[in-house]
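Accompanying notes for the structure given below.
Only one protein chain is missing from this complex, and each of the others stays in its spot.
So, chain A:
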Amino acid sequence: MREYKVVVLGSGGVGKSALTVQFVSGNFVEKYDPTIEDFYRKAIEVENTMAILEILDTAGTEQFASMRDLYIRNGQGFVIVYSVTSKQSHQDVVVLREQIIRVKGTENVPMVLVGNKADLEPDRQVPTSEGMILANEWEVPFYETSAKRCINVNEVFADCVVEIMRLQDPHKHKKRKCCTVI
């Protein structure tokens, strides 16, 4: 089984950790211990093969500039998260992508754009269309998720793995552009 390193990036308070927690432990949070070695590992099935994901959650370390650089260099795929309830966080993702591209030295980086907190419809500041436009421009998959209600969470990470696979083996995995919203 191959292992993939996926980095979850986004400004503070967009729900990165909620997304990660939801993905790695679902609702079994009673046993939750974020200090153990395997905590951020999870096996999932992607396109009929099993893959192990190691999530690098950047929550809490957003302000540490050089740690962010390390994270980006170690990561293979990136889940870039903004909150649909914060216009600012949506603008921040542009800067994040710039940084990823700079560190990786190429524009061809496996990436998934995620608008989180889609369950908070009344507080929405970023319309779905804006996320879609950005994702189209970047040519990356786009999801609106709700970590709270577990909507689209697994899909985001699975798609990120597909993106990594596609980069490693471009012939086998065809380019697909899809936007999924709830």
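Here is the rule we use: a residue touches a chain if its C-beta (ideal position, glycine included) is under 8 Å from a C-beta of that chain, and two chains touch if they have at least 3 such contacts; residues count from 1.
Criterion: contacts and distances are computed from a predicted model.
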item: Listed names "MICOS complex subunit MIC10", "GPI-anchor transamidase component GPAA1", "Ras guanyl-releasing protein 3" or "Eukaryotic translation initiation factor 2 subunit 2", with the criterion being the UniProt name of the chain not displayed; value: "Ras guanyl-releasing protein 3"
item: Of A:Thr106, A:Asn136 or A:Gln168, the one touching the omitted chain in the full complex; value: A:Thr106
item: Interface with the unshown chain - residue positions in chain A; value: 5, 11-13, 17-18, 20-21, 25, 29-41, 54, 56-67, 69-74, 88-89, 91-92, 94-96, 98-99, 101-103, 105-107
